[in-house]
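Note that one protein chain is taken out, while the other chains of the complex remain in position.
And now, chain A:
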Amino acid sequence: MTETTDAVTARTATAGRRAAPGPPNRPGRRSAPRRLLPRITPWLFLLVPLALLVTFTYVPVANMVYYSFTDWDGVSPDRNFTGVDNYTQIFTRPELFRVFFVSFYYLAASVFQIAVALYFATVLSFDLRFRNLFKGILFFPYLINGVAIGFVFLYFFQDGGTLDSVLGWFGAGTDHAWLGDPASANTSLAGVSVWRFTGLNFVLFLGAIQSIPGELYEAAQLDGASRWQQFRHIIAPSIKPVVSLSIILAISGSLSVFEIPYIMTGGATGTSTFVIQTVKLAFQFNKTGLASAAAVVLLLIILLITWIQRRLVPDEKVDLV
């Protein structure tokens, strides 16, 4: 209670000070509560964001960790502590980990995705006609809701759908059920993911490239550097931190793919990912405890991989000038 009262007093005090014009406060005039003010002011500003952060991030995570040690079914008022039983199950049932192989499709796709995004970001950072139009076109897919993308691409891949008709125009009439067998289904889904996320990588790279001072290019041009040499020696080193961030995002994203395969195939035909499996454990088989444990394990795996990656590629300070 006191905290709130303090906050109110403090807020009025701040407001009063801001409103009052005149010479700056002299140290001698400060009273005791006023000396407290500078110390609590940052906390006052942080109050709302911290409350939101705790309510929507840390409490749910803490709950999830708690559930992972129980056998809760998601509805029943009773839940029993089962210790690490759920974790033992996850690590002793190989079929639960087998779904991670599906992530390799997405991982391979994200390598391709980063390359494409980097290429376009470099090309479009130079003066080109319709430059902004192309930027818009490339970024556009990222703005569309993932669920909508899933539905659109269902029509795209269906028998006699968009892809088949386009291929037909080029005489390559296929009779292939794109989502019909595991290999082509996963490749198709990974392709959708590339289509969707290239825009995000592209914008990140473009932002980094545009922060490079223009004089560097001018100087390079005077020295007779080709476009490739400019990329190799100016652009590449200066956007390295952004590229490494993109790689981290790509890896964690590949491990936790969810909405595109869930909407398009529901995890059928060998397209199930770790998150889809977790959702099914929780909501189909009512094993909320086990599913929470799976979620915790995924979280730990991602943290671990990120940590290893940061150790292998330390953050270098970029200093061009």
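Points to keep in mind about this one:
What we mean here is this: a contact is a pair of C-beta atoms (placed from the backbone, for glycine too) under 8 Å apart; a residue touches a chain by one contact, two chains touch by 3 or more; residues count from 1.
Rule of thumb we're sticking to: contacts and distances are computed from a predicted model.
UniProt records the chain missing from this view under the protein name "Carbohydrate ABC transporter substrate-binding protein", selected from "Carbohydrate ABC transporter substrate-binding protein", "Nitrogenase iron-molybdenum cofactor biosynthesis protein NifN", "Ketosynthase chain-length factor" or "Proteasome subunit beta".
Remark: the omitted chain is touched by one listed residue; of A:177, A:236, A:249 or A:299 this is A:177. Residues 50, 53-55, 58-59, 61-63, 66, 73-79, 154, 157-159, 161, 177-182, 185, 265-270, 280-281, 283-287 of chain A touch the missing chain (whole complex, contact as defined above).
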